[in-house]
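Structure record follows, encoded as structure tokens.
Excluded from the complex is one protein chain; the other protein chains are retained at their positions.
Letters A and B name the chains as they come in the text, with residue numbers starting at 1 for each one.
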Amino acid sequence: MNDASKKTADKKNPHLIEGGIDAIVIGSGVDGLTAAAYLGRAGLRTVLIGAGPEIGGRIAVREIAPGVEGVDGEHLVTVLDPEVIADLELYRHGIEFAARRLDTTYFFESGGVLRFDGDLTQAALLSLDDDSDREALEAFMGDVLETSAFLRPAFAPGGYPGGGDAHQRALEKSLGQASPEMAMRIRKYLFATADDVLRARFGEGALRTLLLAETSLRSGASPFEPFSFMSLLRRYAGEAAGLQGAAAYPKGGAASVVTALRRAAQAAKVDVRAATPIKSILIEGDKVAGVTLLDGGQVRASIVIAAVDAQQAFQEMIGPQFIDIGLQRMLTARRPHIASARMQIVLKGVAQDDATRRNMMRRLVYAPSPEAIASAFIDARAGRVPERLIVEAVFPTALDEGAALDKRQIMSVLAHPLPFDAEPDAERREAIRSAILDSIEMFAAGFSGRIEAEDLRLACDDAQSVHASSGAYASKPDILQQWALAAAVSGSGGISGFYFCGPEAQIGAGLSCAAGRVAARAALRAYKKGAA
Amino acid sequence: MIFPAEDFYADAPRPTPLFPAVAAHSEANLWTSVNGWTAARVYTSTAQEYECAKSGAALADLGPLARYAVRGGEAAAFLGRLTSAPALTLQAGESARGLMLDDRGFVIDLAEVSRLSEDLFLLTLPAPHARHIALAVRGLDVAAENISGDVAALGVFGPQTAGVLAAAGLKSVSETMAASGVLRGVETAARPIQFGALPGVELIFPKDEALTIWERIIRRGVGTPIGLDAMEILRLEAGAPRPGLDFMPAGRPGASPRTPEELGLAHLAPLDRGWFNGRRGLRELAGKPRRRLRALSVDAEAASPGAAVFCDAKPVGRITSWVWSPARKRVIAFADVDAASRGNTYEISATPPAEGRLAAKRFETVESALAKAFAGEQGVATDFRR
Partner (left out) sequence: MNGQFDFLVIGDDEAALAAAAAAAKAGARVALLAPADRKKRAPAAVPSVPNFVWRRLDLQDYDLTLEPVSARITLFKDGETFTSHASARATAEAFAEQGCDDHLLWRDFQEEMTALCMDRPYGPKGGTGVKAFAAMLADPAALSQSARLYGPCADILDDYFSDPRLKAHLAAHALGGSGRGDGEAGSAEILTEFLDADAWRLRAPKDGTVLRAVLEQVCHDAGVVVTTQKPVEATSSGKFVTVSFGGEEKIRVRHLFFATPDAARMAGVKDSLGALGQAGHAAFTVRFRLASGAEPPCGDASAIFQIIDDRSELQAARDAALQGRLYDHLPVEFEYASNGEVIARSAFLPAAFFEAGEWRGWTGQDRQAAAAIIKERLSSRIPNFAAHIRRTETELSAPPAGKTVFGACDRVVVQPHRHNAISAAVKLIDRVMAGDE
């Protein structure tokens, strides 16, 4: 409606300069939609500009096989920020969880199987033989959940200029109430390797293997390296559907989160424009003045929030002449080595036995042996496809009645770790594909006979579809590097009126939206101060 | 041009390209090391050299300074980013002074930029800072080449500069325009330099031709070589801080960095002109100096670096560098004092074994006059093209 008429107007007049707008949000992913919704609700005239043809960024619905639709991006919700859900009233806008508190079944290389209750506070490990293991697990989960909850402020994106001291005070206040025991524990968890921590607690048993797999899933740091245990704490610090550390499946997959956010943005009267690539961000004096579009037009506003990756936002849109030398060094310092891959597989037939049917209602994780995980990370970092991968699988068709197919199932798989390629050739794709299928075969025997169609999606494919830099969605390095980069991009961007909430501003992987919320709040604070 | 502090603990310095030429004129044979190059402290006598500079023309071996030849499509943007000099608006032949700041707005070093031609800039720094420049080059279409070792640099300054150059047959070298070209068969670049109120020119030529040009100039007997000690007097009279002595470049471990305002050089980094690295940080720090560098003239014959400075009987800072000024017949010094101390009279503790305090007064230097003018005309950008 509005979009169409504006577009034709632009086409007639490519040098149109638009004014009267209070805020521009670049990037139509979940963080962009969140930020725009917050700004719109506060009464600012907001425009959301996305380069891709669809709204939603890398989370998109796509046809993965004739007549079958799958969702790219995320297949579970584990860290969706509860504040965002509450503030934007996302339940009212249509988020519904088809399955909450998903139990996880772990399959081991030795053939053993353990089931973990979805509610981590229960720490109920079913089919566990040894009672002492159970006690150790309870104690461990208690410690871990307590520490994760305590460290939530540390994992939240934060730190804006002008919020420097306040941010430190807030952090000190929330973290300062640690008992010496907790302080000791935090220091140990931070600097020790995940393997050391787990081995000290659980010896060489199955629990160590299970937790090693859980820690290293989606993380770019091998669990045999320092700072790796924090990935587990980060994962367990999040909430899904009100339960700490749990996993939930929304009705319609992650795409429904996007739909709800879009509805929230529209309810907040945000002007959402797709298929409008941006050429650069206008900077006048030390203030942001708006954006220029690729087709030559300009949109002027005094607030610009960038929800695209840092390389694009800083190096391409702002340009090296306007960013501090130190920030540029941080952006160019590291190359991504490791990435995850998604595969969506269409399977023929229905589950025959009860056990399989029950497993399809759970989250399945294949945990290779610790040596295999170590080798996998070694191989991935060296650029080779590992033999055994950690695999996480869910069945959208089983969890969500609305997505059920006739006599077919969809299995959505996340495999990790894989070497990151900016432009993988066909041979590499084939190697990745067969490695993933081999790993699935380890716990779902005979599965390859039932494959009707499969769709492999690598990190670079996600990036390409949203016109992001190729490394935007690679796995993140260890927590210290993530903290440093997040602080750099959200703190010292420093251009007045510019806020960043792209993937680098978020700690840990997963669909969170917290970065968008923090950026919007910072923008609103500055806006009110300026208007006052 | 400002020399950085000497390397007190360095290995034996390398000889500059002009070393064979100037060494012959050194009677005192007192050498030191600056940036790893030889630099003469005194040739004949400090007082004599100083007089020559004030009334005649002085010749300085400027080899130890760091020089970069900057080329490329975005050379102006690079220099505009790297230094606070107005590089983007420089025309061919113009020069400007500026400061190199780090991200937070602290001073890394002083900088001088000259545009020799459409596509060639000359950047002169007291110290190389290779890493900072390598980082600043990233992402821009520019090449910055360190030419310090490949060229001989001769500075001629003083009231009779023009005469000296004319006598040597280098009349086309102007005192106000930077240029490069072939001069008497030697590829030369020249740029104006300023030492306090004294005008001057720096000539740069390939090191193989060092002796030729030197001979040409020295043959007429008009200029005299000047050493670091005499230049120190000129520097303090002009009020220019010396990196490594009066302030530590930001990024050095263990020393507290300084903003331009704290060094009295706020006029070299105006916040409203063009963007430069560190401007955003500087905006937050501007107007809130914690310390100040003040030029004092002391009623004494000698002082010592590190001597305590008192204001209203309270210790407020220390002397960072001092020199006996023949013009004023007293000691002039730079003192790093607390910004809160106001007023014009201070006291300095006397050099042991003497006891007691010496009276000292602030005095106006060329730089402080510029700074005052800048502060007075807030918002009006003071242009430093020469």
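Points worth noting:
In this section, a residue touches a chain if its C-beta (ideal position, glycine included) is under 8 Å from a C-beta of that chain, and two chains touch if they have at least 3 such contacts.
Everything quoted here is computed from the prediction, not taken from an experiment.
Of the listed residues A:R92, A:K287 or A:R334, the one in contact with the hidden chain in the full complex is A:R334. Here the missing chain is touched by one residue of A:A178, A:A289 or A:L405, and it is A:A178. Of the options A:T121, A:Q464 or A:Q481, the residue whose C-beta touches the omitted chain is A:Q481.
Against the chain not shown here, chain A presents residues 154, 159, 164, 167-168, 171-172, 175-176, 178, 180, 182-183, 186-188, 190-193, 195-196, 221, 224-227, 326, 329-330, 332-334, 371, 374-375, 378, 381-382, 478, 480-481, 483-485, 487-488, 491-492.
Seen from chain B, the chain kept out of the figure touches residues 10-11, 14, 36, 104, 128-132, 134, 146, 251-254.
Rule of thumb we're sticking to: only the chains that are shown with their structure count from here on.
Centre to centre, using the average C-alpha position, chain A and chain B are separated by 52 Å. Taken together, the chain A residues at the contact with chain B in this complex read 161, 283, 285-286, 315, 320-322, 324-329, 332, 492, 494-495. Contact residues of chain B toward chain A in the complex are 74, 77, 80-81, 102-103, 132, 135-136, 138-140, 272, 275, 277-281, 283-284.
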